[in-house]
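Every protein chain except one is present and positioned as in the full complex.
Every chain is named by a letter (A, B and C) in the order it is written, and numbering of its residues begins at 1.
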Amino acid sequence: MRVDERQRETARPLRAGEEGQAAVVAPGVTFKNLTGQITAIPLQPHVPAFWIACFGAATVALCVMAAAIAILLDVGVGTMGNNIPVAWAFPIANYVWWIEIAVGGSLLSSILHLFNQSWRNSINRLAEGVTLSGIACAGLFPLLHLGRVWIFYWTLPYPNTLTIQPQFRSPLVWDVFGIFTYALASILFWYLDMIPDLASMRDRATARLPYLVYGILALGWRGASRHWRIHEKAGILLAGLLTPLVFTVHTVVSFDFAIALVPGWHSTIFPPYFVDGAILAGISMVTMMAIALRAKFDLKNIITERHLNNLAKVMLTTSVILCYIYVFEPFTSWYSGDPYEMYTVHNRAAGPFAWTYWAFVLLGLGGPQLLWWSRNRTNPKRLFLIAFLVVVGMWEERYMLMVTSLGRDFMPSAWANYAATAEDNALLYGSIGLFLTVFFFLWRTLPMISIYEVRQLLPLSKPGGGTVK
Amino acid sequence: MPPLITGSSPLVRIGEEDQLPDQATRRRFFELMGASTALITGAGCTRPPTEFLMPYVQPPEKTLPGVPKYYATAAVVNGLAQGVIAETHLGRPTKIEGNPRHPASLGATGVLSQASVLDLYDPDRSKVVIYREQASSWDAFISAFQQLLAPVRATHGRGLRLLTETVISPSTGAQIADVLAALPEARWHQYDPAGPHSARAGSLAAFGRYLNTYYRLDRARVILSLDSDFLACGPASTRYAHDFALRRRVRGSNTAMNRLYAVESHMTATGGKADHRAALRYSEFPQFAADLAAALGAGGAAPAGSKYAAWVGPLARDLDAHRGASAIIPGEHQSPSVHALCHALNTSLGNAGSTVAYTEPLEVRSEDQIASLRELVSDMESGAVSLLLILGGNPVYNAPADLDFAGALRRVPMSIKLGLHADETSRLTHWHLPETHFYEDWGDARAYDGTVTILQPLILPLYESHSPVEVLDLLLRAPNRTSREILRAYWRGHAASGGGAAPENDGEFESWWRKSVGDGLIAGSALPEVTPAQAKAPEVPHTDSTVRSGLELVFRPDPYIYDGRYANNAWLQELPKPISKLTWDNAVHMNPRTAARLHLENQQVVELKYGGRSVRGPVWISPGDADDTITVSLGYGRTDAGVIGNGAGFDVYCVRASDALWCVAGVEIATAGASHRLAATQTEKSMHDRPLVISKPVALYESDPDFVSRIRPEPLLDETLYPQWTYTGYNWGMAIDLTACVNCNACVIACQAENNIPVVGKAEVLSHRDMHWLRVDVYYTGNPDNPSALYAPIPCMHCEQAPCEEVCPVQATVHSSDGLNDMIYNRCVGTRYCSNNCPYKVRRFNWKLYADWYTEQLKMQKNPDVTVRSRGVMEKCTYCVQRIREAEIHSQDEDRYIRDGEIQTACQQACPTQAIRFGDMNNSANQVARLKREKLNYSMLAELNTRPHTTYLAELRNPNPALLEHS
Amino acid sequence: MPEPFHPLANTIFKLVLLGAGAGLVAVLWIAYLVARSPWEMLQQVPREQPVAFSHKHHVGGLGLDCRYCHVSVEVSSFADIPPTAICMNCHSQMWAVAPEVEPVRASYRTGRSIQWTKVYELPEYVYFDHSIHIHKGVGCTTCHGQVDDMPLTWQSPRLTMSWCLDCHRHPDRYVRPRSEVFSVTYKTPPDQSTLGKQLVREYQIRSLTSCSTCHR
Partner (left out) sequence: MTQPKPYGMVAEFEDADSLLAAARAARASGYRRVEAYSPYPIRELDEVIPSWDLLSPMVFASGVAGGFIGFYMQYFIAAIVYPTNTRGMPLNSWPAFTVITFEMVVLFSVCAVFFAALLFEGLPQLYHPLFRIPTFKRVSDDGFFLCIEARDGRFEPAQAARFLQSLDPLKVWEVDSE
């Protein structure tokens, strides 16, 4: 039978040398049921309980954050635990953490695109969702962190009567430009990439309003060969632009620290170290989201074990690089002969905040090592847990970077410890709420699996794949 | 632009305001308003609210708006005067500077004088007459008082008692004498809880009479402090610190230095500075002094084997070698026998008349104040007192606990209290009368050497208040004389004792008066020296102090709050204590060994029990204290001090007995559960072997003058990738001589007063958010069991290659063309990146709205030349740029350059030891440029190549080689 | 099945997009214009005063010197608003019963200040000093405009930071001889470019643009 043949073909390995691996798309997926399955997630009138629970919880956390922000604006940044010398603490740790998570998403969508890793087709939209939600959170913290947030726009060049403009030697201004460019590029890439799927949504909409909304968003996409050609070309160009951008954005974030002369920050290893950590944290977050959603929305046929396995391998690789950096940190600081640098390394491991250091080592570095075992890579529950540990561990790392370096720098007389306040915690957990709110909103309203790209993974789409009659 | 006074009456009090930003609700409302207005204006509309100008109707003579005026007067600190020059803006005194002519100042100021201007504006000062807890009026009081006086007058004053603090003011003394003459049956008592009781008794024991002692340390080569914190505490400390530092100024090849030995029971600023320091229990001091006296042949027989031989031997030899050029200074709280022994030592060493000066007492009447108070209390209890007039002081709070002054006061049929605050005592008296602050009224006061200053008012009284002499005048005649009239009448009628007599002739008197008021002192009014006979050394019972066991509890006046009278001064509460760096609290100090033996930890609350009374307080482990010695400071635990002072610390007066004012032995200690967080501004006192504060023996400098550049090499000028910026005009810089810094903290409070630095409250200090632009770092050094201390004032370094500037995203901190690291508050968005990147951590951030924008009285203190910072902006030391710009404008108006020394930063001006020098580095003849050429000069953290404009002269010490061998 | 879009939708949608883009630009542009408009800066807006004091009459008409009332302008940062007593020097005799001057007389009687509305309002963090500007040859009218033609005083320049900086960067364009500083009739001479440079040298005028020159 023809249908059987097709299914057998779907199960065939994509390339030679991948014997024994799970397929990128499970058998039984056709154009028809693929489109139906994905578009149904936003279009179905019935809202799944899982989504309601997650979205509801996230909204509650978001409300907590809104209240925390109101208090923050009312009283001042003093409601946070920051002090002199620890002038940056929770909010900046949160900021870096969220940027990391966003960057990990971008890696999947752009870098793997550039390298023609077609397995990422099924999860790249989801990863971009993580990117956008992450940027939303990340963008918030530097603003909330400002003493006078109402004049944040002074960090941007614009014509004014003061004749005073930003100071372009400051990494913070680089950051402003970097994050802005990154956010805009991510949104444009995400949207441009989504237009064909928005057309699918439009064409599947049965009511007037969804038709109008998706119709406008789809901009009249018709799948003409000209459309596709330009679409593909634009996709490659954007991926090519985003790839260096992703690296530089996180490099610039690392410059916020590396340019400063604070011991433990002032280091040339910071850019690769940050980027690597970002990939680890971001892929972990994508993994968590992918595992949760494939289970609850029955997407196991599209997000297969193969994806989990690949994601886990990326996590493992980056964590090994991170291990290397941490193993060599004491050496480089000793070799530098700088007493302040040496003390900082000592202080991280044995000072008052050693617990953050060891929590990170245990979770962020130790956690991924469990992925050497293939069962941990393909078992969704275990992988979810490990990814969760890594995400927590990476936050600990950022926190550790703040409090150990700033708290004990050059002048012992100025040393001080830091204690987070309820405000700090509300903002951290609230931002998780914001992330999930945005993410689940996108999930419920837009095609969060790239339908047209998954179509290309189906053997039907290969020349001769759909020989009919 | 300096604002004119706006609004008609700035003196109306608007509800109970709180200095602490966390509490007051009205403040919170305004913060909210501020935030929302700011948010709205941030959207583009930047138009400020309309302001109004209120010119004078009749301009006062010689008053130009925008130009401050300076008046000479004195800050009366614990009864004694320090001559000051007060800066006033349109009639508001804003800043206190030292009076260079005055012997207790020489242009510098102490901490308490600097802070006195805030006392004037204290919103919690009493404002109305209170009768039985109801607001009343002076008229009501005066008529009631005349009625009360009728029977008293009839019995020649029987039943009338005056209770004052120690009276030193000549005119007040004369007024009291007049009252006692008119009412011979009346009695006058004096009581000062932290006064020189021991010194009086010691003088009596040594000389058979009361004498005032002071020191001329500029003549001393060897100084021994027996538990005296003479450099940082006490009425003459400013002068002592000045004279002390004068003989330690090593410049070029001049390496002559005096030598300071300190023996202490509790580590003080003086002890930390000493070339040699030893810790002794309070009870061991008489023995130590006796052994020393014996070794020097000043009396007593040398014990066979002195326990202190290792110290006494070299010390005695050193003192012996410097007869007439040494000084032995007993602590005010040491026992009378120690004082007497010191007199014996000083007289036998020939120091009397040279380094140690004796005069007749400063106070109008010297007496055993405890006996006097005891007599008063027993009379109050027996009903012999029918009318008690308390002029100043707060005996209900601070009288010895065994006397039960409060209980006795309740039995007095009619009691009247005059005071700045409606305090604990005012609560129990029938009447409370508001007293004028000494900046509001005429008066006179003596300095430590007897020099008299005529106090002139800088401002009209803020509230309906009167001075003690005006109240005393009510006892004499109808209330029609003002303080000024009384004062002038006194000086017309009396020749100042010890010289400085006022001329009789009218015209001469007027010019004498003008000159005396204008100079800030009456010329020649210092008390003449007397030459006492060789003092008698008291017999010290020979006890082996190792046998005495049990904990000793030592009471000391707080260095800033003193006996509690300054408890409501927020600047003083937040000023870190010299060594412990604690703010807003007192603590139970003990050394680490004692704490370990008692199994106590920092901040653990303990209960101290003695004589059936007990007190609870948190432990603070203080290295350098003597074993088994617990030191607590007086003045805390106030209940009616005001919103600042109430509830800060714990009250140790409740275990202080009249027979043991300063120390009790055998106190019991027990843990009392909870712990109490103490707010210290510096928690790490180890330097971690980093060459931050360099301190070496002078002998090293003599043999190797270039040692500093080896320890701390300066990067070469071309060791940079950046171009060389040149500063062609002025190039401001500062040099700080670490040898001279004695950690008195006057600079810190002067900076606070000059630069409108807010007070943040204990909770914020606990969060490490103190706002002082200038801090004095303290590091322990040497043997951990008996450490010494290093001090370094840390202002902004004004780095030429300032790391803070590079990272500011909005150009809110950039370099000025004259070498300043400018901080532009109004441009700051508050990223705090600059603070991260400041290796010296001298930047301060307004985490909340710390500045008080609403309390009318506190607004009046603000320096109009300095922006009051709002919430969310960074601030830091500016080198007092307002003074630089003012001098610049002034010199340009006169078409000349700024002269060396024309600009003094606030810290420099206050510094008693002239440790801080500021000026133009481009002119090599300037003092600061000369100091920077000294071989001791180094930059802190020079290896970062920040090229600080604030540099330090390494500290040199002068240890005794003989004693070094022993240790 | 929903109806597809109407053919006109293409045009409408493109117009909407264009309109939104243009609208955004327009809003920013208007905000920019408003921020530097005389309206926002209260430029040339006569202020209501408790007494309808006319510089036009006193300066232009009677020819009073600026310093007669603004006594401290040469020695202080603050030029001084005349005390009531100075007004009464003349007004005790001239216009002694005129109702217009009644607030002045009332102030003199009661000892209560006249509450003038501030015309030149600088933020609290800006420190301006009159004496040094006078000394360096900056004329009164350079900043205050032709007060001799102001019935009620208004703010002549925009008083923005860029306006201050203009003169601080190019003092030679604005300085005048010290003898002409208080003249209200002084007109910039045609040879200002040479005169200005000469005066800058002669008066040792520095171009001060360090932040702490004005912000402390």
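Operating definition for what follows: contacts are C-beta pairs under 8 Å (C-beta built on N, C-alpha and C of every residue); 3 or more make two chains touch, one makes a residue touch a chain.
Keep in mind that this is a model prediction, so the values were computed, not measured.
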Using the whole complex, pick out the displayed chains that touch the missing one.
A, B, C
Which listed residue, C:Phe5, C:Tyr32, C:Trp95 or C:Tyr186, touches the chain dropped from view?
C:Phe5
Among A:Ala66, A:Ala234 or A:Ala295, exactly one should touch the missing chain; which is it?
A:Ala234
From A:Gly178, A:Pro412 or A:Gly433, the answer for touching the chain not displayed is A:Gly178
Hidden partner chain, residues of chain B it touches
720, 722-723, 725, 800-803, 805-806, 811, 814-817, 947
May I ask you to list the residues on chain A that touch the chain which is not drawn?
30-32, 35, 157, 163-169, 171, 173-174, 177-178, 180-181, 184-185, 188-189, 192, 195-197, 199-200, 202-204, 215-216, 219-234, 237-238, 241-242, 244-245, 248, 252, 255, 452-453, 455-456, 460-461, 463-469
Even though one chain is hidden, which residues of chain C still touch it in the full complex?
4-10, 13-14, 17, 165, 209
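By definition in this document, only the chains that are shown with their structure count from here on.
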Chain-centre distance (mean CA atoms) for chain A and chain C, in whole Å, is 53
Centroid of chain B to centroid of chain C, CA atoms only: how many Å?
47
Rounded to the nearest Å, the gap between Cα centres of chain A and chain B is 57
Multi-partner residues of chain B (each touching 2 or more other chains)
814, 827
Two or more other chains in contact with one residue: find those residues in chain C.
35
Using the touch rule from the top, collect the residues of chain B that touch chain A in their complex.
28, 31-32, 35, 38-39, 41-42, 682-690, 692, 764, 767-769, 775, 777-779, 794, 803, 806-811, 814, 827-833, 835-837, 839-841, 843-849, 871-874, 941, 944
Which residues of chain A touch chain C in the complex?
159-164, 205-208, 211-212, 215-216, 220
Complex interface listing, chain C residues touching chain A:
1-5, 10, 13, 32, 35-36, 158, 160-163, 165
